[in-house]
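Here the complex is missing one protein chain, while the rest keep their positions.
Right after this comes subunit A.
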């Protein structure tokens, strides 16, 4: 029987088990690394995502901070970019993400991993009609691809090239 936050903890534990199992079997997503931020709470997670190829985010690694309420998974998690990113649907200062599946299109059948995949898809496919970053939105809407691309690329180089991808570390651990 679910009692308030028990449901959230139970579900998040299952998500963690599923991620760990995938890691053991070498079946993890190659461009998403997702784990609880600390061992003290399952409600707060950190994700690293690799900027998709053929986008101005390529080569960058972006850190996301994920917070689940006690009503998760009935309510969506809150996802915020910790790494500065120039994108029409991400707030430039605060890192808030505007994505329908994290609002009213959320379904409990989604998990944190699929939410991260949706954020990745958003990086490849910005929606200029619901901008949180007007500058980026206007560039895309006006068809000024060059301006958008170079600005986004500049911020990627400036902010997203310092985070090491953790998979190698895991691979080493596994060998030893």
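Everything that follows uses one rule, which is that a contact is a pair of C-beta atoms (placed from the backbone, for glycine too) under 8 Å apart; a residue touches a chain by one contact, two chains touch by 3 or more; residues count from 1.
The rule is short, and it goes like this: contacts and distances are computed from a predicted model.
Student: The complex has one chain missing from view, so what does its UniProt entry call it, picking from "Trafficking protein particle complex subunit", "PEBP-like protein", "ubiquitinyl hydrolase 1" or "Small ribosomal subunit protein uS15m"?
Tutor: "ubiquitinyl hydrolase 1"
Student: What does the interface between subunit A and the hidden chain look like in terms of residue numbers?
Tutor: Subunit A touches the missing chain through residues 1-4, 7, 10-11, 14-15, 17-18, 70-71, 73-74, 91-92, 94, 96, 98, 103-111, 131-135.
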